[in-house]
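All protein chains but one are shown at their positions in the complex.
Moving on to chain A:
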Amino acid sequence: MEKGKGVLGAGRRWAVDFSDNSTAPSSRDIPDPPGFTRASVDQDDSAVSRQKKDAEANWKAQKAWEVAQAPFKNLLMMGFMMWMAGSTVHLFSIGITFSALWQPISALQGVGKVFEPYKDNKVELLGPKLLFIALNLGGLALGVWKLNTLGLLPTHASDWVSSLSPAQEVEYSGGGIPL
């Protein structure tokens, strides 16, 4: 985003357009200086811009891969934090686990935005995106796994029956020692 802004220069107060590529001399008031051929300049200019675009695309692709790999570092850090937090339920471990769950989810929600600056019809973004998603899913899995080790996931039979009310009995009996 930052890069693009600089190139386009939207905020400038004045500008001289050096790349006036209109070929018809009649349209100008001033004739071209002698020895100046407009056509050759035009040709040269387009070659430079193409070169430039290629470089930019390369750079974008590279950046996109970098961005896609970023969650990996996060993943490692999270893993370390979780190991530090231990497996008992308390404020710290709960906080870590929920941030470990929240980060990948928010990252996955913003996949499009993350890769927007590198959007280019020449750049193949599918690979980085897939990697990004995979790594974030990995982070999510780590979070869920942590949740499970804390015993907060209903994966046992006990989690489903713990509030089952007692079964009704068909028969009823009363009595005791005669009064």
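In this text, a contact is a pair of C-beta atoms (placed from the backbone, for glycine too) under 8 Å apart; a residue touches a chain by one contact, two chains touch by 3 or more; residues count from 1.
Criterion: contacts and distances are computed from a predicted model.
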Undepicted complex member, UniProt protein name, chosen from "WDR73 protein", "ER membrane protein complex subunit 1", "Small ribosomal subunit protein mS25" or "Ribosome biogenesis protein BOP1": "ER membrane protein complex subunit 1"
Residue of A:30, A:48, A:126 or A:164 in touch with the missing chain, whole complex considered: A:164
Footprint left on chain A by the chain that the document does not show: 151, 154-179
